[in-house]
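What follows is a single structure, written as structure tokens, with notes after it.
Only a single protein chain was left out; the remaining protein chains are all shown in position.
The first chain written gets the first letter, and so on, giving A, B and C; residue counts start at 1 in each chain.
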Amino acid sequence: MTNVTVTTYKECIDACIRCMNVCNTSYVSSLKGLDIFELRECLRLDRECADLCAMAVQAMTRNSPFVAEICELVAKACDVCAEECMKHPHEHCQECVSVCQECARVCRSMLVAA
Amino acid sequence: MTNVTVTTYKECIDACIRCMNVCNTSYVSSLKGLDIFELRECLRLDRECADLCAMAVQAMTRNSPFVAEICELVAKACDVCAEECMKHPHEHCQECVSVCQECARVCRSMLVAA
Amino acid sequence: MTNVTVTTYKECIDACIRCMNVCNTSYVSSLKGLDIFELRECLRLDRECADLCAMAVQAMTRNSPFVAEICELVAKACDVCAEECMKHPHEHCQECVSVCQECARVCRSMLVAA
Partner (left out) sequence: MTNVTVTTYKECIDACIRCMNVCNTSYVSSLKGLDIFELRECLRLDRECADLCAMAVQAMTRNSPFVAEICELVAKACDVCAEECMKHPHEHCQECVSVCQECARVCRSMLVAA
């Protein structure tokens, strides 16, 4: 008997949708700002991360045989994106940090549960 | 002054997520069934429709300049998918019908509102 | 009897692959440059266009029932991307212009041929 929290597909899908949403919103904000030069790596990683989250959502809803590998990839992308966004004080970057970290955590806890 | 219901991105994103989810679930059920031969066109259209919904969700969350065209395309795919699923009594097909029809309606009402 | 050049899937797939490639290359160049602020709309449209081209390539290779609508959407995105890139003297922008215009032309000639 363990007290490990089992993360279900449903939770992981929700975390990925939220992460895709927040990353894309941050991408749009970065694109519009006067300080786009400082945020260029953020906006690049936001889009990379959002694309991978979207792919993961699709993969989970169709029960892809590669869900584990895809979620591991998403967790990695979330780590890298959060690390970059951490350098910037912008509200949209800070929101990215917390949402990416949460998404990475959920993806990894699902892997453990699987 | 009109009483047109304005469909927001938020509503349309939710409708597309739900449609992607139900189409992919139906795809998985069709793949597993003994009557896959009868459902082959269903499973093909389920995947096409789910892919387009996923793309639309992404496009809306990043405020793509092509949201209108993409939502029109999703509405069309939903129509075609619903029409095919209508021919089959399976519960997952019938759920596809109602969810695709609703998604097509929401996509089109957003276009009108835009 | 006509002398219309019939554009085949093969030609259209090749044009879309080339366009995706050039748009993504231009996106990367725009991201790296010191004048990213001036190129922000370019880099946004490069990615939108590349994503749609990639989707079209996939759709054509799996004979999607929505190829016509998808190619029409790609042609539209190519037009918009070319129009924006035209404003910039950068070599990667000018290459985008010609490749997007060619891709739009091929997508439309395939529609006529269909």
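As a convention for this text, a contact is a pair of C-beta atoms (placed from the backbone, for glycine too) under 8 Å apart; a residue touches a chain by one contact, two chains touch by 3 or more.
Not measured: the values here are computed from a predicted model.
Chemist: Which residues does subunit A use to touch the chain missing from this display?
Modeler: Where subunit A meets the chain not shown: residues 45, 48, 51-52, 55, 64-66, 69-70, 73, 76-77, 80.
Chemist: Would you write out the residues of subunit B that touch the absent chain, in ascending order?
Modeler: 31-32, 34, 36-37, 40, 43-44, 47
Chemist: When the complex is taken as a whole, what residues of subunit C touch the one chain not shown?
Modeler: Residues touching the hidden chain, for subunit C, are 13, 17, 20-21, 24-25, 27-28, 47, 50-51, 54, 57-58, 61-63.
Operating definition for what follows: only the chains that are shown with their structure count from here on.
Chemist: Please tell me the distance, in whole Å, between the geometric centres of subunit B and subunit C computed from their C-alpha atoms.
Modeler: 26
Chemist: Report, in whole Å, the distance between the mean C-alpha point of subunit A and the mean C-alpha point of subunit C.
Modeler: A distance of 28 Å separates the two centres.
Chemist: If you look at subunit A, which of its residues touch at least two other chains?
Modeler: 47
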